[in-house]
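Only a portion of the chains appears, each positioned as in the full assembly.
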Amino acid sequence: MPEIVFDKVRKSFGAVEVLPPLDLELNDSEFTVLVGPSGCGKSTTLRILAGLETLSGGEIYFDGRPIGGLEPKERDIAMVFQDYALYPHMNIARNMSFALRLAGVSKSEIEEKVTRVAKLLNIDHLLDRKPAELSGGQRQRVAMGRAMVRDAGTFLFDEPLSNLDAKLRAKMRTELAEMRDTIDKNMVYVTHDQVEAMTLGDRIVVMSDGKIQQQGSPEELFKRPVNRFVAGFIGSPTMNFLDGELHTKDGSTWVQGDGYMLPVTGETGQRVSQVATSRNITLGLRPSSIDPDVTAGAPIELHIAVAEYLGAQSVLVTRCGQTEVLAEIASAHRFESGKVRTFGVATDELMIFDRDSGLRL
Amino acid sequence: MSANAQAKGPNPAFYALLVALIVMSAGPIVLMLATSLKLNVEIMSDTSSLIFMPTMQNYETALCDMLWYEPEHVRYCDPTFGRALVNSLIVATVSTILTLVIGCMAAYSLVRFRFMGRDVVSLTTLMTRMVPPAVLLVPVFGIWTFQYGIDGTRMGIILIYVAMNLPFVIWILQSFIVQVPIQLEEAARMDGAGPFQTFFLVVLPLIKPGLAAAAIFTFRVAWNEFLLGNALADRNSRTVPVTIVNSLTEYDIDWGVIMATGMLLAVPPIIFTFVASRQIITGMTAGAVKG
Amino acid sequence: MQTANVNRLTPYLFLAPAVIVLAVALLYPIGYMIWASFLNWNPSQRIGEAEFVGLRNYMFLLQDGAFRESFFVTIRFAVIVVVLEMCLGVGLAFLLDRKLRGMTVLRTIFILPMMIAPIVVGLMWRYMYHPSVGIFNRTLKSLGLDPVPWLSNGDWAFASIVIADIWQWTPFIFILSLAALQSLPSSAMEAARIDGATGWRLIWHIKLPLMMPVLIVTALLRMIDAFKVLEVILVMTNGGPGLSTEILALRISRTASEFRELGTAAAMSNLLLLLLMLLTLAMFAYTKITEARAARLRARAEKDS
Amino acid sequence: DPYEPYEGTTLVVNFPAHPHFDAVMEVLPQFTEETGIEVEVDQLQYLRMRERQTLELTKDEGDYDLIAYVVFSKADYVYAGQLENLAPYFMNPRLADPNYDAEDLIDGYVQNIGVAGGERGYLPGPTGSLFGIPFGSETSILGYRRDIFEEHGLEVPETYEEMLELACLIPELEPGMGGLASRAASGHHASHAFLLHLAPLGGRIFDNEWNPIVNSAEGVAAAEALQTIVGCGPEGSETFGFAEAGASFLQGDTAMFLDSTVFAGQVNDPARSQVVGLVDWAPHPMGVRRGSQTGGFGIGIPTNAENKDAAFLLMQWLTSREADIAIAIAGGNPSRFSTHRDPSVLEVHPHLEVFGEALQYADPDWRPIIPVWGSINADLGTTLSQVLTEGLDIQEALDGVAERTRATMQDAGYYTWTSDN
């Protein structure tokens, strides 16, 4: 339950600099979700926090106390490893209870906890098996269970649900959300799953190449990304980016590009209208902002390539000029590929990014 | 784990090769066994063949001390064989255990930690393996006698055997410890295990094959060692090999008795090997990590 | 790979028992021995009573033809047996790395030669090499072939001790390779099978490289031990005929106990030690250099990209 | 009763594993019975025993009260002051048995094994004194196959010429059979075999001023004799040690055997021998002189022994006439002339009569007993092995040995008193 502060933490492996100085604060009892492209340094950040990697520079503070030199054991941390790291020679029950046994917890209590968590994870029938005798997802659940039986001050989860099916994942998500709400722990959670990130995080930290791009609540990130990177990273299917020119005239703003011209309204429109007229920008257009109903917004002509059926929704892969544009629409609508059709765009959801710096205007 | 070679199974050439190798490997030992069942006169004769009347005489001679009856062909019976056997068992077992424990701890330290003097320790360890025991004999005897005062005790013998085997164990286990996925140790540390708990509860069980192999050799050396044992042991702490070598005379090599004793002497290490080599099993770390 | 964030004392704690035992029981006597190489010392004297003769023992050795001869015999012997035993032992390990019934028994059979006391092994081989009643010559004769002067001809005697050593020590390589083989990650092996590697190629590309750490150490240890074999050769040939099988360890041992010249023996073993150390250091340096070079290349590649 | 003060004492003695001492083990209980002194025997292979004693004797307080030592240890132990001078014991009326017949002890053995400090340091002489008593000593003797000799009407050889001639004649008469079984294995076996011939053929290793003369004509003759014997010997004798040479004779593969008397005990043991009852014995043939070997063991009291007086009593008892006879009957090597003539002994071991005769000519100086002998002996042995297996020229080989020996002797300080340095 400490407040954790990363102060200019650096990490390099030999010549490879993974974390350029990183500043990050994790507030008391907060559920922080770390997202970012694969290889951006999420796991490294967790491992540094856990004390498994030495710092190449900077310092970490727990409640103001520097802990750079502390052993993992002394940091009171439980962790789910991305690669599980199960003890191959212990059965599942012993894998899960290892920490408790080390801590000298009583037999009955161990038994009780392990059984409860194992039930929760649907692995209670596997308690006698060795890790080698489990499926991938079952192993991941054991890794998860090993952390969940513990009573640590800080929990670190490194993509703990990536190998589980949607149903189980939903269940686990609920469980984690409950854990977040009922017990008073710091949790840091790495995930690639948008749903997990959005539903679990009190705060989401978006990293790229070891640098923090933005942090904030899920809604903040979705609605007000600071730059093109974050905008493209949050939301699935990802935002469409179209090159264009921004024009302001008489208080109204529009963007014109290869094969489209869209007015920019809403809050963005107002804000952008303050900025210089006529400027090269990148237009951000969420797939969900495109509606088959032309009347729902400004018209745009899209050349339909493929429709990907996803169940209730479908993703239309289309082209606007030379740029690929994805649109998310209800599956009820049917489209013929190869045709050109006019869609309606919710113009108040458009985002404008500086073409060079990528910053959102 | 996985299915090897599927249903096909090894081909006849494999079995032929195997038989040939077994003959090569075990042939001399079978010959030894046969020899141990013959009388000297037969052994050295040009005409003796594979078919012969086996006799237990040589074994009786070798074991006369431990038999409930007195074999009549034995003129003089060495009364210390039983005692030597006990000594040998104690010395070999204790020194094997000590060597393994001490050795694998050191190996672990050398593999997993970076610290001042690591390379020096590592190389020095290996260096100590390079010194022939023949030249160490006198200094060791002198030091044990005049400085430590542990000459003639089992302790003294155990100490030198442990030291002699340590370099081997340290070096060979290093290469096995390297292969243990480090993630497991990290997991243990996250679970609140101290370095010693990590080592004993997580690393040690996973290097079983290496440990077993190392144990086999350590035991073998401690069991068969003669030179230093002879120098350091007194009559009461003498081990079996020392006793045996000391009963060999140059005047008449009693092949039968020597082979019989040789066979008997080999029994404990063979049993030990048999037990230990069961630990050499596949898939110790299967399912541990992904990557 | 190594662990971060550990108490600075921990490594030393793990090391302490071994270091203490080694220091007390080996390094100290070795120190004596190094000192002894500057003395004219016979074993009836306590070390303090021996006369200091400076480098005389070393000077003597450098001029001694028998020592030189024995030096080369040793190197030849060590190189030949280590190479052959590595090939055989590793091969055998591959052969037996499978699931068969009775595998433990089979393995034990192949380890047997190591378990017989060296003296007995020596006697056994001497018996088998016996010119008239030995099994080899007897077999040759019964096949109508000429008997072989196993131990009574210099070259044959050398071959004979090589054969005996291979017989006795191949199991050492075998068992360690087998243990290494069984510790390999099975998943990589499966991937290789999917990638189309079977038989030799699986061994050559996957198994051997993965076993390499163990194999290198095994070869190194075997090499060191090959420089020290004593009993078997002592019993079989006692270094003869002439000096053809008089390996250094034998000469050292005889110098110490038969000639009672501890100083010279110590000097000899110091020279041996020096040689082995150089070998080891060379190997060490080689691996360090290749590692460093690989790292450098990688770093450069990283920067370029 | 001289033994009374020591009743209940336990003496620890160190004996080699050797047929003689095996016989002693059978007689020893009698000593305890007679005297009440317990004896614990530590039997070791003789080279190991020597190693062990070397270390043991450097201690302040040794384990052993009485040791049997190999003859060439005399040089080391006496020089290092580790063996008790026996004079004080023989002077002590409480210990010395007036009936102990010292004259009867075999002269050559005593000189070779027991005495030091006289001529050349290792031989008797006016300055010498006694440090041990021969016990388990041996000499060389010629064994031959009576049946073969009779069958071909051969004479028992009395001179070297005859013997060498016979050695090469027999393989012709009896195809597949060797003439004379000799050891020749590289190292001390070859050296021993050579020395065996060197003394009778009139040679020595050193002259009186420690100059090596092994390469003299006599030396060459001895080496040639060895070469002839091995050449006409059984197959593969170049590698024979004592045991193989003996086995070859016992298997009936060889007609003659010339080596230590210790071997005689096995000849009529059916478990070891196929020539039971077919062997007769003759003295070591004569070259230019008679000179059979002397060697084996003596017993002495270490200076660091705990119970020296009792040890002396045991030593005296063991070498007494009665014990000598008892041991001889049990198969040991007698230390006394009288034992070789004793009817009760001859009844069991008739061959001892011949041995007794041969012993008159035992040569105590057939090889030098000096500390550096070990390395000279090894060099000689390897060089001779090269002569036998690699066809090295004898003169050249022995010149080499002489040269190296000189250097060794020089190093060891033997020429300190000779003029030219």
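Should a chain be cited, it is by its letter among A, B, C and D, assigned in written order, with residues numbered from 1 in that chain.
As a working rule, contacts are C-beta pairs under 8 Å (C-beta built on N, C-alpha and C of every residue); 3 or more make two chains touch, one makes a residue touch a chain.
Values in this document were obtained by computation on a predicted structure and should not be read as measured data.
Asker: Note that one copy per chain kind is shown in place, then state the copy numbers for the whole complex.
Answerer: A x2, B x1, C x1, D x1
The rule is short, and it goes like this: only the chains that are shown with their structure count from here on.
Asker: Which two chains have the greatest number of C-beta pairs in contact?
Answerer: Maximum number of inter-chain contact pairs occurs for B-C.
Asker: Compare the CA centroid of chain A with every other chain's and tell me the farthest one.
Answerer: In terms of C-alpha centroids, the chain at the greatest distance from chain A is D.
Asker: Averaging over Cα atoms per chain, report the distance between chain B and chain C in Å.
Answerer: Roughly 16 Å separates the two chain centres.
Asker: How big is the gap, in whole Å, between where the Cα atoms of chain C centre and where those of chain D centre?
Answerer: That pair's centroid distance is 39 Å.
Asker: Considering chain B alone, which of its residues make contact with at least two other chains?
Answerer: Touching at least two other chains: 1, 44-46, 137-138, 142, 186, 189, 245, 248, 253, 283-286.
Asker: Please list all residues of chain C that touch 2 or more other chains.
Answerer: In chain C, the residues touching two or more other chains are 3, 6-7, 43, 46, 132-133, 257.
Asker: Name, in rising order, each residue of chain A that touches chain B in their complex.
Answerer: Touch residues, chain A against chain B: 47, 50-52, 71-73, 77-79, 81, 83-89, 98-99, 102-103, 130-134, 136, 139, 146, 150.
Asker: Touching residues of chain B toward chain C in the complex: what are they?
Answerer: Counting only chain B, the residues touching chain C are 1-2, 4-5, 10, 14, 17-18, 21-22, 24-26, 28-29, 31-32, 35, 43-46, 48, 101-103, 105-106, 108-115, 118, 121, 123-140, 142-143, 146, 159-160, 162-164, 166-168, 170-172, 174-176, 178-179, 182, 185-186, 189, 195-196, 199, 207, 209-210, 212-213, 216-217, 220, 224, 226, 241, 244-245, 248, 253, 255, 258-259, 261-262, 265-266, 269-270, 273-274, 277-278, 280-286.
Asker: Report the residues of chain D in contact with chain B in the complex, numbered from low to high.
Answerer: Interface residues on chain D, with respect to chain B: 12, 16-19, 22, 25-26, 40, 42-46, 48-49, 51-52, 55, 58-59, 63, 241-244, 246-248, 250-251, 253, 260, 262-263, 266, 270-274.
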